[in-house]
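One structure is given below, represented as structure tokens, and several questions about it will come after.
What you see is the complex with one protein chain gone and the rest in place.
Up next, chain A:
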């Protein structure tokens, strides 16, 4: 009866697991194979201001699809605020509103941008040329002098802009340029001079993307339109370089303010960003994801949690490896699931560095632990001392590796230190009681298990499958349940019990 229940449960898990995986494959067109990886930027804008006990309205410009980048998803966090996205020909904005707010306020906007070579900018509406405010004397003559010089040296709008920027910066900077720069910021000055000469141009804001940067601000860039009003190019207001750098994300392209706050003071916006690779399929799917029950997937979580789950969902694979090696092979390990944790560290560190680091730390730890055993300490105190020793060893190795220019050595800190300390403690006792041979057998068994678990968990296909098909977890569960029911011989027992079978031949 209980056997029947067992097989029903296992069958149920298998059927549900396979069915849900197939459903995801068919319904969401998630491929069984990982395919190419695409780079995705996660950018978060944090707006802070002091509200003045009254209604508040915050308008912030938002980035759009553009050359090199495509908007995947965007989220906001703003408790109590009403939110509306607006779009016109000059770009998109988000508008937060609240009837009454006081004190320090924080609003968050985060966006995922997919790096995509075939993404194109939408058609840009050129700004209308407004009647330029005339310069006062003596600035008017300085301005016209600069314009005349640059005009003479240029052939079209773009080269004119380039010459103008160079005249205002660097070595070619003249008296007249310094005079004008005392009145306006470089970017704004260039735009004003361009407009004065009848060239369509505006100041736009962009974000330089660098992985892991926080508290960044937008920088000013100059967008100059060609005479036909359709072609345009981006200029760096400091160097006059033409063209958009690959890591520049244009945030606001309408020539408007990035952030406008009504009813608040001291407003500012800062950006933090990180990048990661994800399968192209997943990246594109994010774009179309809808929240139904069957679409229950890790991808509906915020990005940071997704990255965490990517690792967590691999642990069952490591556990399966441990079960396989212990139940079917009969390998001895020091601590049942310690190898899985070591394998997780290997994923962060890379295999060779990880193995060398592990052996160094455990060997050093064993030597020091050997000394500690003479001090006649209580167990908990001794293990704590070993933990501190492990931390010291890791610190020393990290500093040494850094001094020697081995950047790989820096990642050694990913080892789970408490686990290492217990491993050292257990191996040390094993050494005292059973001798170095057992230490080698169990230590070797642990390392073999860890390496195999690492190879399984680091396999791109396994990562793709576990991350994209949650049903696979149920299949793993069913497999482990079945293995837990295996009463046959272990591989190593075929060797262990060999002498018994020899006798039969003799007699």
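Here, contacts are C-beta pairs under 8 Å (C-beta built on N, C-alpha and C of every residue); 3 or more make two chains touch, one makes a residue touch a chain; residues count from 1.
As a working rule, contacts and distances are computed from a predicted model.
**Student:** There's a gap in the complex where one chain should be. From "Succinate dehydrogenase cytochrome b subunit", "Ion-translocating oxidoreductase complex subunit B", "HEAT repeat domain-containing protein" or "Alpha-L-glutamate ligase-like protein", what does UniProt name that chain?
**Tutor:** From the choices "Succinate dehydrogenase cytochrome b subunit", "Ion-translocating oxidoreductase complex subunit B", "HEAT repeat domain-containing protein" or "Alpha-L-glutamate ligase-like protein", the unshown chain carries the UniProt name "Alpha-L-glutamate ligase-like protein".
**Student:** Among A:26, A:123 or A:380, single out the residue that touches the unshown chain.
**Tutor:** A:380
**Student:** What does the interface between chain A and the hidden chain look like in terms of residue numbers?
**Tutor:** Touching the chain left out of view, chain A contributes residues 327, 330, 376, 378-380, 429, 433-434, 485-490, 493-501, 503-504.
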